[in-house]
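Here the structure is laid out as structure tokens; the discussion comes afterwards.
For this depiction, one protein chain was excluded, whereas all remaining protein chains were kept in their positions.
Moving on, here comes chain A:
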């Protein structure tokens, strides 16, 4: 029996918890205790994590899952009691071939080419955020003024969700990702977002626009319930992830003046710096979790049918065998191939959009505010160890 449990508490804000880094240096797979008493696995090696994520013998269906942390156990129990079901279009938690149908309906909307076409609009949005920041008071909170509005506005415009309604789903989204949130509150937040989006879909059926959701409605392949699930996934994922990469990435650069200077002196490094920040920071710090559908051998270890596997992506992305000196931020390092967007069939649908938002966002920030600096000591910045997506709660800056 292993007493190893997953934690999000960190000794240093930009590094994974020391215990997991040390485990990663010793082996790639470890026995781990899940919150319901299940003895499953934790994977800390890059190659092993990639192998599990790419292997269809590992399922992502929620009914097979075991909760890696206590907060999720309470939520599962509450969901069972309330007989709560995620909407049918929420394809992140489906396996192939069910997953395939939804993914293919959407992947054409998120191609590299289509995302590149959004770049001028994303630049406009970033510049407008900075205009407002410069006209406002100092210090400012970079999360509220910049890191959250950019991805939020972009995903709202893309999907056709009124940006004016954002306070409503952003508050629900906070509850959703909060590890200290009560199970009943998480379900209430999910219900609230679903109810809102279901209403929006019906509105689009009556009065279609030229946005992605209207297009899916007109396509006629999905029911309103499925459309609600799809919209839920895209809206929430589009908000939280890139916003935290912009906030945490800026924090990482401002606390590492050497790397900030390298990037500022050579803007052609930006695409590479985005990959390196994604790798180094790996804000998905609580999973993903998969369940073995049959006995599967991974690097000589048999993961038995029914056993859960948690992929520790922050540690896997610093695996010294794949990324030598991976504990250091180095914007010149060849960092592609990292697992920050996952791997396998669930690899992030919006990754090409996220890349452009970061490329445009960081570049605009460095260009417009050359004197940008933290307005508080680095240790006073509140970190999101209490959320399932890591980042900074606030980032007080001046310039």
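Everything that follows uses one rule, which is that a contact is a pair of C-beta atoms (placed from the backbone, for glycine too) under 8 Å apart; a residue touches a chain by one contact, two chains touch by 3 or more; residues count from 1.
Going forward, contacts and distances are computed from a predicted model.
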item	value
Which of "Acetolactate synthase", "Acyl-CoA dehydrogenase", "Carbohydrate ABC transporter permease" or "Ferredoxin" matches, in UniProt, the chain that is not displayed	"Ferredoxin"
Residue in contact with the excluded chain [from A:9, A:26 or A:113]	A:113
Of A:10, A:31, A:57 or A:103, the residue in touch with the unshown chain	A:103
Contact residue for the chain not shown (choose from A:4, A:86 or A:345)	A:345
Interface with the undisplayed chain - residues on chain A	53-54, 100, 103-114, 336-337, 342-345, 347-349, 351-352, 355
